[in-house]
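Structure first, commentary second.
Just one protein chain is left out here, and the rest sit where they should.
Chain IDs A and B follow the sequence of writing; residue 1 opens each chain.
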Amino acid sequence: MEFDDRTPIYVQIMDLIKQRIAAGELKAGAQLPSVRDLAQQVVVNPNTVQKAYLELEREGYVATQRGTGTFVCGDAGSVGELRRRLARETVRTCVIQLRSLGYTADEMASMLTAATREEE
Amino acid sequence: MWKLVRYQLRGRRLLYTIGLIVMAALTLFEASEFIGMRQNPADSAPVSIGVPITMAIFWVMFYGVMTIVNIVTYTQDLYGDTGYLIFSLPLRGAEVLGARIAVLVLDTVMTLLGGMTSVIVLACLAPGLGDQVRPVVGKFLLTGDYWLMCLGVLIVIVSFMSIMFFGVTFGKSLVNSRKHLGSVFSALVVTAVLWFSLKAGSWLERTFAGWGLYLDPWKNLPPFLFGGTGPARFPLVSPLLFVGLGTLAFVLTSWLMDRKLSL
Partner (left out) sequence: MSMIVQANDLTKRYITTTALSDVTLEVPEGRIVGLLGPNGSGKTTLMKILAALLSPTSGTVFIDGLIPGVATRALVSFLPDVNHLDRWMTIGEAGDFYADFYRDFDRTRFQELLSIMELSARQKIGSLSRGMAEKARLSLVFGRRARLYVLDEPFGGLDPLARSQVLEALVANFRADCSMILSTQMVADVERFFDDVVFLDRGCVVLAGAAEDLRTQRGTSIEGVYKEVYGHVEAR
């Protein structure tokens, strides 16, 4: 898997997992792969995966049960909240970039509609 | 340590095999010259002296080659890439060196046994020679003096090699990786030690002139092979000095390997 080495890798792993949770690929109560398995899948230092899991636990997205594994916490409400937050962040980044290129709000809206239709 | 000995012997398989084949060929060749040897030893005296000497020369050369291979592979290990394999092993310096000394002793024993086998084989193939040799074979092999002399020679050879190993190792610890400079230092050290032992040995022999080993290793040999020449005086004090130096060299080399290794 490709990583941007300029930002901490554990953050990127966390983002990846949050993405999956928000998209519903990882439902509440689902078990995350073991540290070792994920490290082997994405080919990265297992300590980095461990750190990502710890941070996710600290932020409340997952919970680790000793001996069993790491599980996704939360209910539909918090997942929805995460989903909204991630969407807002993506849109915000996009808007800032387009504005720096000089596009108006209307132009941005029509570009978004056109792009949505292309993706279908 | 013995595991290392086994591996080193395995690496010498080719050399041993070549030596064996050449020896067998030489023995057969000499035997062909002996086939026509008469029962009367007087007829064949001119031929018979040359045979054991040729054999002896061959065995000495074979031994020389094996010993040189021993010291050269040690130098290669110390200066070259394979050293990373040997010196990474969880073995003490004394064990690494001891393995090479053990191989040296084995080479010596093999050379000796090989030489004796050649003579016996020759004697079996040439009935005329066999008749002369057979009566003394048993007695000769039981001549304590002969084995004592061989043991003495073996100990001196081992001591000499210890000094050589010390020279090589010392040269390497001084100059790290520069092989030619290290070789120069090694040669200097070995020369110095040998010169010293020569001087000190001569002085000791003069001072302790009465001390010596009176042995007659040839007493049970047939007349055409030095038999009946009477006991000879073998030096005792200078070999002891040399052995002392060799032991010191072994100890120092082990210490250098354990404490001052610089691969």
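As a working rule, a residue touches a chain if its C-beta (ideal position, glycine included) is under 8 Å from a C-beta of that chain, and two chains touch if they have at least 3 such contacts.
Worth saying up front: this structure is predicted, and the values here are computed from it rather than measured.
Peer 1: Out of B:I53, B:L89, B:V109 or B:C124, which is the one that touches the chain we can't see?
Peer 2: Result: among the candidates, B:L89 touches the missing chain.
Peer 1: Among B:V136, B:I155, B:L213 or B:L261, single out the residue that touches the unshown chain.
Peer 2: B:L261
Peer 1: For a quick check of understanding: of A:I9, A:L98 or A:L112, which residue touches the chain that isn't displayed?
Peer 2: Only one listed residue reaches the unshown chain, and that is A:I9.
Peer 1: For subunit A, which residues touch the unseen chain?
Peer 2: Given the touch definition above, subunit A has residues 3-10, 36, 39-40, 43-48, 51 touching the missing chain.
Peer 1: Can you list, in ascending order, the subunit B residues touching the missing chain?
Peer 2: 3-4, 7, 11, 81-85, 87-92, 175-176, 258-263
Operating definition for what follows: only the chains that are shown with their structure count from here on.
Peer 1: Please report how many Å separate the Cα centroid of subunit A from that of subunit B, as a whole number.
Peer 2: The answer is 76 Å.
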